[in-house]
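One protein chain omitted, others in place.
For subunit A:
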Amino acid sequence: MIELKHISKWYQVGGKPTFILKDINLTIKEGEFVSIMGPSGSGKSTLLHILGMLDDANEGEYHFMDQPVHSLKEKQRSQIYKQHVGFVFQAYHLIDELTVYENIETPLIYQNVKTNERKAMVADMIDRFNIVGKKDLFPTQLSGGQQQLVGIARALIAKPKLLLADEPTGNLNSKQGEEIMDLFKQLNKEGVTIIQVTHSEKNAGYGSHIINLLDGRIEQGN
């Protein structure tokens, strides 16, 4: 599903490149549940952003479902991204001005899904996540765990093949965290490929595969 070849990312600092990712080679198959681990500043988030097509690499090739993402135009890339990728953030990043229902609906609006269809899809999702009673509340009226649940619902609403999560339990207490991880496991069983960045060994354990990053390189031996 995903193939990275010689991916590097750097910033120019005082004329010299400072590497954030250096020569990353990586293959992820459909249906895998991968955890990316590593200390702060090792490049985990950047790697996740590149995988999610939110950021470009300076060098290397990125193939997503047999498409050469690195050489695609912005428009085509955004098309692939909208159809196949969902994002979950550590800080949830819900839009404060919109209700739970509207937050979940937003990606569908940007994909030009018709109103009726949209209603049905959002209703299904709200049902499935057991948040029917909260659909008219605003994000600030929810607890952290509930907000993250909405964040995941929003990421899944467009039925993506790939779910990217940047420390999804980082702002939650352990019980809430477990619930989210159980949900990920469940989603993975249903066929969604998941890549998560995490600090926690325990959370990483939910996955089928762990990638360790150190100073922008993948540590071998696992």
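Following the convention adopted for this analysis, a residue touches a chain if its C-beta (ideal position, glycine included) is under 8 Å from a C-beta of that chain, and two chains touch if they have at least 3 such contacts; residues count from 1.
Note that contacts and distances are computed from a predicted model.
A.B. asks: Could you tell me which of "ABC transporter permease", "Molybdopterin oxidoreductase", "Cation:proton antiporter" or "Nitrite/sulfite reductase" is the UniProt name of the chain missing from the displayed complex?
C.D. replies: "ABC transporter permease"
A.B. asks: Just one of A:F87, A:Y101 or A:F129 touches the chain that is missing; which is it?
C.D. replies: Reading the full complex, the residue touching the unseen chain is A:F87.
A.B. asks: Just checking the interface: what residues of subunit A touch the absent partner chain?
C.D. replies: 45, 49, 54-55, 78, 81-82, 87, 89-91, 93-97, 106-107, 110-111, 154
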